[in-house]
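Take a look at this one; I'll ask things after.
Other chains of the complex are left out, but the ones given are in their true place.
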C-alpha cells in the first residue's frame, strides 16, 4: 500500500493554491500537512479524498483495488464532525458503520476507545465540541480503511483526547495504514512533513 | 450495500420524526391544510367536492415542497455529505434512499389520510379509494422530481423558494394525470386506468431520473 | 495563474468582435424588409389588421423554443465535453430566450384580446409556452443563486437537461389535459392554412429575428467572458495584495 501524488495542482475560486506537488507515503507512515491559514491544507485533503478534482496531476493508492478512486479506501474527517444532533451518539456511529461497510470494532468498543462510553445514549445535540470531535474519531475504527485523511484531528480535544488520538493513529500505522493529517498543532506521531504555501492567511 | 442504504433511509426517517414533530405530523399538516382551504374558498360544498381532488393533490405538492430544500443541504452543512460521498455505495442510490425517507415522512401520510380528508371535502364515495390510489402512485414522482431541485440548492442555506420555482414546472404532468385519474374514477369523461397508468409511469421514470440527476448535480456543484 | 478558464476563448473573442456587427446589420435589414413586406401583405379576411402581430409573434415563439434547444445542447457541451465556452453560451442565451418567450406571450395575449375576447385562456399551446417561460425563469434564478460561474454552469446544465426531457411530456400532458376539460371551446390558433403572401414576410422576419439573436448572443457571450476575466483578476489581486 502506497499513496502517491504526482504533479498535483489545486485551483480554488480561480486561484492556484499549489502546483506540481509530488509526494509518496508508504504503508505504516504518516504525513503531516502544515502551512499558514489558507495555504490549501484542507483542499489537499479533499483532493486526496476525491471530494475535489485536481486541476492537474494524479493521485493513486497503490495496492487498493485498481480503478477505485482513492476516496473509497479512505476515511475523511474534515473541519466538520458529520454528526446529526437529533440522533444519539451510538445511533450516529452505528449509521456510519453501516454506511461505510463495517468490519471494524463494534459501536460500543469504539465509543469506549474514544472515551464516550458514558454518553452513548445522549443526543449529539448536547455534546461539547470535544465530545463531538471524539465521536468523529470513533468513525475511524468502526470501519477499517487503510488511508486516514484527517483535517486538524485534535481540534477541541483535551490533553487526554490528544493522547487517545495519538494512540489510535499509532496503532493504525503499526497495522500498515497510512495517515495524512493537516494540522497547526504538534500531533505526537512520528511523521514526514510537507509544508504548503508561505503566502499567509490570504 | 443494502445495509448502507437502509441505514441512510432509517437515519433520515428518524431525524424527520424526531425533530419534525413525530410520525403524525404529515397527517396533521394535511388536516390543517384541508381545514384552511374551505375558509379561503367559502363553505360551498359542491364546489369543494368539485375541486377536492385538486385540493388533495396541491396539498401533496405542498408537503413535498416544505422542507425539501434541506434534504441535501442539511447534510452539506454538517459535513455528512462528505461521508456519504465516500461510502462504497453509488450516490444515486443514496439519493434515492433519502428521497424515499422524505416520501415516507410527507407523502405516505397523505395517502393514508386522503380518504378521510376526502370525506371532509365531500368527495363521492367512489372517489375516496381512487384518490388514495392515485396519490400512492403519484406522490413519489413529486418527491423524486423535488430531489433534483434539492440537489441543485445543496450549498444554499435558504433555498426554499428557489427549489420550489425549479421544480414546480416539472411536476405539472403528475398533477394533470393524477387529478384526471381521480376524476375519471368517479365516472368523468376519461377512463380511470389510462391516466393512472401514466401517473405510475411518471413515478417510475422519476425513480431513475430524480436520483441520477440529483447525484450528478451534487457531484458537479461541489468543487 | 489560473488562466486555464480564460485561455481557450481567445480566438472566439476575435471572431465575435467581427461577427457581431455583421449580424446586427443583417438583422436590421431583414427585419425592415420583412415588416415592409408584412404591411404590404393582405390583411386577413377574418382577423383583419391584427394578423400583422403574427410577424413578431411567430418568430418569437420559434426562437423561444429554438434557444432552449440550443441551451440543452450547450448543457451537453458543459457536462459531457466540458467545453469552456459551452456554459458561457448557455448563460448568454438564457435571458434572450426568456425575452423572446415573453414577447411571444405578450403579443399572443394582445392578439388574443381581439380574437378571443380574453387576454389569456388556458389553452394547451399557450400554457406550454408559459411553462417554457417558467423554465427559463428558473434557469435564470439558478444562475444568480450560485456565484461561482463554473459551478453555476454545471448546475444549470443539469436543470436545463431535466427540463428538456420534460418539455415533450409537458406538451403531451397539457394537450391531453386540455382536450379533456375543454373540448374545442376555444378558437384553435393553428387554423388558417398559411397563404404564400403571408408566409414570405414571416420567413424574412424570422430570419431577421434569428440574426438579431445571434448578434445579441455573441455580444452577451463576450460580456460574460470579460466579466469572468474581471472576476478572476479581482480574486487574484485579492490574493496578491498581501
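Each chain gets a letter, A, B and C, in the order it is written, and its residues are counted from 1.
The rule is simple: a contact is a pair of C-beta atoms (placed from the backbone, for glycine too) under 8 Å apart; a residue touches a chain by one contact, two chains touch by 3 or more.
Predicted, not measured: the structure shown is a model, and the values here were computed from it.
Asker: Taking into account all copies, not just the one displayed per type, what is the chain stoichiometry of the complex in this file?
Answerer: Summing over the structure file, the composition is A x2, B x2, C x1.
The working rule: only the chains that are shown with their structure count from here on.
Asker: Looking at A-C and B-C, which one has the bigger number of contacting C-beta pairs?
Answerer: If we tally the C-beta pairs in contact for A-C and B-C, the bigger total goes to B-C.
Asker: If you average all the Cα positions, which chain's own average lands nearest?
Answerer: B
Asker: From the mean C-alpha coordinate of chain A to that of chain B, what's the distance rounded to whole Å?
Answerer: The answer is 37 Å.
Asker: From the C-alpha centre of chain A to that of chain C, how far is it in Å?
Answerer: Computed from C-alpha means, the inter-chain centre distance equals 48 Å.
Asker: Distance-wise, how many Å sit between the C-alpha centres of chain B and chain C, to the nearest whole number?
Answerer: 31
Asker: Can you pull out the residues of chain C that are in contact with at least two other chains?
Answerer: In chain C, the residues touching two or more other chains are 148.
Asker: At least two partner chains per residue is the criterion; list those residues in chain B.
Answerer: 223
Asker: Show which residues of chain A lie in contact with chain B when the two form their complex.
Answerer: It is residues 12, 49-53, 71-72, 74-76, 78-84, 86-87, 91, 94-96, 98-102, 139 of chain A that touch chain B.
Asker: Please name which positions on chain A make contact with chain C in the complex.
Answerer: Residues 11, 13-16, 55, 199-202 of chain A touch chain C in their complex.
Asker: Provide the residue numbers of chain B that touch chain A in the complex, in ascending order.
Answerer: Contact set of chain B toward chain A: 3-4, 6-8, 10-11, 14-15, 18-19, 77-80, 82-89, 222-223.
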